[in-house]
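This is the structure, below, for whatever I ask next.
Not every chain is included here, but those present sit where they belong.
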Amino acid sequence: FNDLMSVKLFSIGDSSLTIGLLITLIISVTILFLLSEWIRRVLVNRVLKRYRIERGTRQSVGIIVKYILVIAGLFSIMQTNGIDLSAFGILAGALGVGIGFGLQNITNNFISGLIILFEQPIKIGDRIEVGDINGDVIKISARSTTVVTNDNISVIIPNSQFIDSQVINWSHNDRKVRFNFPVGVSYKENPEKVKKILLEVADQNEHILKTPAPDVLFDEFDDSSLNFILRVWTSEYVNKPRVLKSQLYFEIFRRFGEENIEIPFPQRDIHIISGAEKLNN
Amino acid sequence: FNDLMSVKLFSIGDSSLTIGLLITLIISVTILFLLSEWIRRVLVNRVLKRYRIERGTRQSVGIIVKYILVIAGLFSIMQTNGIDLSAFGILAGALGVGIGFGLQNITNNFISGLIILFEQPIKIGDRIEVGDINGDVIKISARSTTVVTNDNISVIIPNSQFIDSQVINWSHNDRKVRFNFPVGVSYKENPEKVKKILLEVADQNEHILKTPAPDVLFDEFDDSSLNFILRVWTSEYVNKPRVLKSQLYFEIFRRFGEENIEIPFPQRDIHIISGAEKLNN
Amino acid sequence: FNDLMSVKLFSIGDSSLTIGLLITLIISVTILFLLSEWIRRVLVNRVLKRYRIERGTRQSVGIIVKYILVIAGLFSIMQTNGIDLSAFGILAGALGVGIGFGLQNITNNFISGLIILFEQPIKIGDRIEVGDINGDVIKISARSTTVVTNDNISVIIPNSQFIDSQVINWSHNDRKVRFNFPVGVSYKENPEKVKKILLEVADQNEHILKTPAPDVLFDEFDDSSLNFILRVWTSEYVNKPRVLKSQLYFEIFRRFGEENIEIPFPQRDIHIISGAEKLNN
Amino acid sequence: FNDLMSVKLFSIGDSSLTIGLLITLIISVTILFLLSEWIRRVLVNRVLKRYRIERGTRQSVGIIVKYILVIAGLFSIMQTNGIDLSAFGILAGALGVGIGFGLQNITNNFISGLIILFEQPIKIGDRIEVGDINGDVIKISARSTTVVTNDNISVIIPNSQFIDSQVINWSHNDRKVRFNFPVGVSYKENPEKVKKILLEVADQNEHILKTPAPDVLFDEFDDSSLNFILRVWTSEYVNKPRVLKSQLYFEIFRRFGEENIEIPFPQRDIHIISGAEKLNN
């Protein structure tokens, strides 16, 4: 039996794998896994429960402790069975490269975090826009940044997004910004009159700056409407342009009603080609 | 014959490949594969069946045992035939790099798992939104996280997705969130009256917070309708905004009916250009 | 002539390339290629044909044998002509990196296969959904997994897809799942009555669970219709929701007919602006 | 002059670049390029032309010979001028990495070819579908696979596509497959009657299997039509479902005509809001 157990399966460098060793290894590893799982459960359900720690945190601690036990255990088992870890050079190298690449995304975020701290393209309290997210920065940690939108939804954004993509920081400039609001009117209206009314509406809104003055552009001959753009400067409503738009639209709609300016429905020119004659016997 | 068998095909370092060795190798490998496949079958269909282990698990165990046998066997065969594994340095390096890159995705997930445990952007029990998935976290393992949606569908999400992309954790903030519900009315309605009704509906819904107060925005002069947005704050319905919307829409539709506010069909202005004269003989 | 033949073109390390050697190499390699192609043909068309092996398998064996002969032959030729392979260190390294990267995709699949076996996010017999594919797992091999859809189409999916992307395993949860079926009705209908009818239909279907109870949401003021969503829980029809939808739709259509609830065609409001006066002489 | 010629520009390791050497190099390289281009032309237009080799092949051979001459020549020139190649260690390493990465795509294809041969997800003669291509495999070479579609167009597909993406092999399963054909009818038809007719049509088609039986699903309340899906099982028409669909559609259209089942045009409900009064004087 001893002979069977000491049959060498193969050997790298000075370590040899015998059948006996293989069996020892399998049993040790199985015990290690069962034991560390049992410790995790006791820790989560008994020990930590007493300290009234939140359930989520408890389980995180439990899993981390288990992982440490397993990894330390595996090394320990290999050590005691005389397996020279340096014999796994190639595999270790491969694992190293793999871990390195796996780390790529994460180190990118950490280093981006450092750059954010030093270069300060964004700071806590800034109003920023990145990708589709528009909100206030409330926390910058090493890996991620938390932004709260106007709707009070907090989004966790990986730091690398602030380094890799275009960022608008509304707090960086002098907070005098121009917004463009589209307005379409019927083809039968006089463009100059429309322009005059839009400018009057903009002038009466107290949240719109007088200098630089508001502006109206004739933008497009559209299918059913002449499209204008009302361009206004504001410093108060930089963070909530939709509220400013709403104010202007309420007023524009009222004035258009008074002045009989029509906002057209989709138009269609009809040519009745055939069948009409049937209508008249 | 012996001469033929000992013809050296080529040699790297100290190992030489003779024809005899080649034949030995091919036969050994064939036997190894057949044997390990036979063991797998016996294990799955006879041995493990007795212990009433589930079929899927049984087959997993079978395949793992087979793989271990094949890999150990291959090393063993090469050892006994005197093939020095270190002679395959270059190939091993290549394999190493290949395995390393193959591991990239997987280590990324494991390390992301560790970061999730330490940084806790998500915890078990949290309500989260990542990509298209919106649900409750029920399990965080080393490689993946399981999320259950409102429809009780459990989705297995690789951990790296929580590190690489934007994550909304509804349990992170103070659970007072604003939702935007669109409502369009006919061009002939009075915007102020519409606003008043929408705010009344919002006020009467008990799941909507009084502070911050609901809000109505005039959002767009659309083709056939004036588009408003009802913005309401809630803390109860953060997890199921569609139910809140449903409640509001039932009530808005009832009130609009009472107040004769029209939700318009698509409108069209028709200009009959030609053919009309045919209609009148 | 001998002089010409022994002109050294260049030498790396101890190997030199003479003109004579170059010619020898070219001739040997040509013979090697012709010979191995001839062996492949004999093997495929004569030898293997006798054993009634399927044509596709026969050709695979033929090509593999040919490749082995060519590679072994190339090494052998270089050996006999005294070309020290280690002299090609740089090229070998480059090839190594190239092969390593080429292996990337494949090792990723194999390691993903191992993780599938150990972590068991999917098992043989499970009902899964990954990307666009929805079906039963019938085979998990080292590199790929075979899934059979309801239409009995078997799709071979690389294992890495199960590790890199979101996977829904319908067999993982307690198989009580909610499905959403849209229903739109005319604007002139009473939403409460529609809700009542839809719930009655759901109640009468025996494959729909009583608890949790079915539910109707008012989802949208659409262009021509009020859109509702019927949300039902089922455990039987988890694998074929379209059949459940079909049953409900047959019944909803029948009930709507009885109750005179209209499912509207696209609506349009017409304003005849000009041309109408021509109609009346 | 000799002094000028032997001015050392710089030296790496033991090799020095003198002005004389630089001029020698430039002249040698120029001659080498001209000479090998001349040999290529003679070879393509004179020598190979006699053997009636196809023009495309001739030019390929010509270019390959030229490349071999240029590369061997460059090494030879450097050797004779005493430039120690090992002095370019760094550059060679860089080139090595570059070539390695350049090889990435190609080795991926070759190794994928090997995996195709061993794992046999596809074999010569199989009917397969990968990406947008649906056809019969007619050739599997080391780098690519040739597939012929029903339209007799042969597409050369890199082998890696069969390893990286989802593959459907129609020859793998038992060739009993279900196809889904959509049919829409008018809202005024009786769904049960439509179902009955569709099933009758399916029953009468001899290429459709009796078991499993055909099936009709009520799929959608569409804008202008009730949409049904006829689901039929077939083993004969697995390779050409469009022909089966054509047969069924011819028959369905005939039966619908007999039974007065209407396939609707797009419907529209019109509300004449204004302008109508002008029509009546």
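Labels for the chains are A, B, C and D, by order of writing; each one numbers its residues from 1.
Here is the rule we go by: contacts are C-beta pairs under 8 Å (C-beta built on N, C-alpha and C of every residue); 3 or more make two chains touch, one makes a residue touch a chain.
Keep in mind the model is a prediction, meaning the values are calculated, not measured.
Undergrad: Count every copy of the one sequence in the whole complex, not only the 4 placed here.
TA: The complete complex, not just the displayed part, contains 7 copies.
Methods note: only the chains that are shown with their structure count from here on.
Undergrad: How many angstrom between the C-alpha centroids of chain C and chain B?
TA: Distance between chain centres: 15 Å.
Undergrad: Mind checking the centre-to-centre distance between chain A and chain C? Centres are C-alpha means, answer in whole Å.
TA: Those two chain centres are 28 Å apart.
Undergrad: Please set out, as single numbers or ranges, the residues of chain C touching at least two other chains.
TA: 93, 95-97, 99-106, 109, 224, 266-273, 275-276, 279-280
Undergrad: Tell me, which parts of chain B touch chain A in their complex?
TA: Touch list, chain B to chain A: 72, 75-76, 78-79, 85, 92-93, 95-97, 99-112, 114-115, 117-121, 123-126, 140, 142, 160, 163-170, 172-174, 176-180, 187, 191-192, 216-221, 223-224, 226, 229, 233, 266-276, 278-281.
Undergrad: Give the list of chain B residues in touch with chain C in this complex.
TA: The contact residues of chain B facing chain C are 8-12, 17, 22, 54-57, 59-60, 63-64, 67, 90-91, 93-106, 109, 131, 133, 141, 143-144, 146, 148, 150-158, 161, 183-184, 224, 242-243, 245-246, 249-250, 253-254, 263-273, 276-277, 279-280.
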